[in-house]
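Rest of the complex left out; these chains stay put.
Think of it as A, B and C in the order they're written, each chain with its own count starting at 1.
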Amino acid sequence: MSAGKIEIPKTMTAWVLGGVDELLKVEKPVPEPGPAQVLVKIDAVAICGTDIEVLLHGPPALIEGGPPFNKNFTMGHEYMGRVAKLGPGVDAFKVGDRVSVEIHAGCGQCERCREGMYTSCLNYGANYPGNDKGHRANGFTTDGGFAEFAINHVNTLAHVPDHISDEEATLIVTAGTAMYGLDVMSGLYAGKSIVIIGPGPIGLMAVAVAKALGADPVILTGTRDDRLEMGKKLGADYVINAKKEDPIQAVKKIYPKGVHYVMECSGATNALNEATQMIQRGARICLAAFPGEPYPVDLAYLVRNNVYMYAIRGEGNSATHRAASLISQKRINVKPLHTHTFPMDELPKAFKYARERIDNALKVVVVNKK
Amino acid sequence: MSAGKIEIPKTMTAWVLGGVDELLKVEKPVPEPGPAQVLVKIDAVAICGTDIEVLLHGPPALIEGGPPFNKNFTMGHEYMGRVAKLGPGVDAFKVGDRVSVEIHAGCGQCERCREGMYTSCLNYGANYPGNDKGHRANGFTTDGGFAEFAINHVNTLAHVPDHISDEEATLIVTAGTAMYGLDVMSGLYAGKSIVIIGPGPIGLMAVAVAKALGADPVILTGTRDDRLEMGKKLGADYVINAKKEDPIQAVKKIYPKGVHYVMECSGATNALNEATQMIQRGARICLAAFPGEPYPVDLAYLVRNNVYMYAIRGEGNSATHRAASLISQKRINVKPLHTHTFPMDELPKAFKYARERIDNALKVVVVNKK
Amino acid sequence: MSAGKIEIPKTMTAWVLGGVDELLKVEKPVPEPGPAQVLVKIDAVAICGTDIEVLLHGPPALIEGGPPFNKNFTMGHEYMGRVAKLGPGVDAFKVGDRVSVEIHAGCGQCERCREGMYTSCLNYGANYPGNDKGHRANGFTTDGGFAEFAINHVNTLAHVPDHISDEEATLIVTAGTAMYGLDVMSGLYAGKSIVIIGPGPIGLMAVAVAKALGADPVILTGTRDDRLEMGKKLGADYVINAKKEDPIQAVKKIYPKGVHYVMECSGATNALNEATQMIQRGARICLAAFPGEPYPVDLAYLVRNNVYMYAIRGEGNSATHRAASLISQKRINVKPLHTHTFPMDELPKAFKYARERIDNALKVVVVNKK
């Protein structure tokens, strides 16, 4: 697996944000890994819905007083590749190792990082000259993967075994996010009922992870039959098309006493209110997505039923490592999510496919020539 | 403390719900304690805001298929008294023991009760002929304390030491509810910042409990200066009158990085949105109250900040016992909450004081002649 | 599955303890289920190592002041059957339902039960005339399964689907004990390393459950090759015969940095000390077995490595339900553990096989005629 030395040029081709909805191909210096960092030769990158958001609106708000919008910024956070060079003090990886990445490396110094909640780092975004606490969010606050090389903190890397393809490996971080969402609700899923709302990539991975951990039944709700079919392939015991039947009634028919868990991955305005009607008293809800606008929520229902609601950001708790292990053990099959591959050179076309869901595109991956 | 034998008559005087906003004084048989139950001679009962709700609207919705509204129903759940008679198998208490009560005794059979979450019992309300699973909620689904005697499951009783007055002891369950809310957010408060929204009885008790557990600073927000002053007496380090200054800005001035915890006890429509603006990333929010109507909530803020939100019902996790201990150890002073005492005979007048906040009434207690 | 009415005679055949190492077949009245209880028509019972202990030494010490050794006592706690009659208030099961049982029903009243830790009930053994708190431990403090019928608290029952055989269903409680042990160490096993010491029934089930939850690698140590082979069938990634190689060195060769978890199921005198040498700093150890005598333990190693050690008794936390689900979902295969079946009439012969491991007996099951 460790293919030995990887040649490192002085400069590399990278895609950077131009104006709104504009991707520019430029030549950039190959960066140098610092202490606890690794230079990764990028082999494959999946396009995430968030990438499309960033392309259209710029990166999400950073910490107050943070840096202005960077016109030389490279997006891309769902990537994998090979270790090309080790920074000082790194020995957990060898040059040539295949690795996938997670997005967040916390500052390691704030109260949240000291608790292990590095995706909720209080120094989010603080890694620029004048305020370098060391936080890094690949493709959000630091350069990401739509390039030939990228710097990564060692904490964000997970080994990828040979029997997992490059394209599959780009999906590890998505599976890790789904797993983190399941983590925060509970560690015990065997024999427990769960509804997953929204068959996007995170929702579909949540189906697969929940099933791998023994949840039963796993119920997936959505509005498109092809996605729901994919959910079945990934392990959903039941799927509900919310356009064809009332999802609350349908869940209650399958599991009359109300389910133990709901993981909301759709961002639909009424999803949380629907979730509160599907559950049993003392249930738990995870919000992995959210509507763009505030929406009336029936808080009374949450209080009367003693519901705990976990809103999550990112892929914390080293969940990516555990997801990588389930994929490696063939407990989760990520292959169905991957629908299209383009060369890195055709990134704008790849974005078009992802954005317009051309040809039922789900996960569109771009690859560098090896 | 154990004053020995207590005389038990065949019948007793009890207040029951009549029509809407009508309390009737009737003569009822003194009930007989069953296995794991105790007959309590009631000495004092505090009036809770929920009692006023029940008086005006009837008890909250019970489980589906539950019993119709019971016209012979006695309210009252914040009571204390002395053990008058033991049911079969009870030896944790002796006749004459002074006891306070908590509201909920779970069925002991459902999945939630087997997990220890008895206030979220899945058989809530199921203790009537035809569906007796043994769940009991004093003054909600079973007869409560506005009477001379009441039946209690042993699980709901806590010992009251001699140096705590009857009036103080009626407030133990309120302190227990506040403590349960703090429990579910975290066990570790020493040196952590907390905002408590709403200086009603639960909010004020939350101030006292949070301070007793070492929280620092404890910030209380409200709209009435007299209540905020009381909050200071109970341990608040800072109070904010939301009518006089913007509470979000005021909190940020006191604790610029945003607080660790918010406990919302006001039920104000915008309280949750305010809470989300007062906190740090990775904070936790407890909802102990809720607005009557659905209200637009900015879920994006919760997700972006990885916020866990715990909506609670009741006084679970044996928190009442721990609250009783803090009161007994003089770590919490509940006395300031108690403002008025009336004889049980004058219950309607006591309700009037509580409801109209006559003479700045906060906790109004009714007492039986001893 | 619900085969409808089951005939209930006045008396039944039951095996009871005679003198030491003596089992007597007697005729007993069929007991009557009380509130929250069910009468089970027993179909199959597995013999547990503890049964052999009880046969030779009498039941383990009960609470102080408990009842004397009962000469009419029926052992047997790993049983399954069909619901024959419902006690008052029970509707979670129907007559004819196939059910497996767990051992412990807590009193529901003590501090431990109120926390959900019913297998650690503080009223263990208190269910006899003069001290009936309602605790029940099937086959230990109440009559068990080596009979035609047995009473069970509803909390101890789990549904058994049709596609699981009677013999398999008797092993659910063993799988539940293994799962409880895994529960208390952590909820998160995906991609984590674990050593299981001792390939007895609980150790073998721990292998299967850990693997089902995604642990990797699962390493089993023991002294008999046939048992280790069975471990492989159940999911062990590596097996180590401690008679042929040093288990500490062998584990370190497989997982050089020391494993995350050890579950000790052997009861060997030096097992805990071995465990402490196999682990990484911050690891967790579960003791599911223990040596008969105190043995020198190197506590310094535990402290220096910040090790948490969980000694468990029983199958708490509703783990049996979750284990039943994994078995039902075919995530765990219990079949290899079952080696022999005898008719209930031949119980002494079945005990002989189990005790002397005749014909490599592992789990010996006795069955009633249907």
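As a working rule, a contact is a pair of C-beta atoms (placed from the backbone, for glycine too) under 8 Å apart; a residue touches a chain by one contact, two chains touch by 3 or more.
Since the structure is predicted, the reported quantities are computational estimates derived from the model, not experimental observations.
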Please report the number of identical subunits in the complete assembly described by this file, where 3 are shown. 4
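FYI, only the chains that are shown with their structure count from here on.
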Return the distance between the CA-based centres of chain A and chain B, expressed in whole Å. 42
Show the residues in chain A shared as contacts by 2 or more other chains, in ascending order. none
Complex contacts: residues of chain A adjacent to chain C: 179, 183, 186-188, 190-192, 212-214, 216, 321-326, 328-329, 331
Residue positions on chain A within touch of chain B in the complex are 60, 112, 115, 117, 119-122, 124, 184, 257, 272-273, 280-282, 287-300, 302-314, 316
Residue positions on chain C within touch of chain B in the complex are 35-36, 88-89, 91-92, 108-109, 111, 113-118, 131-134, 154-155, 317-318
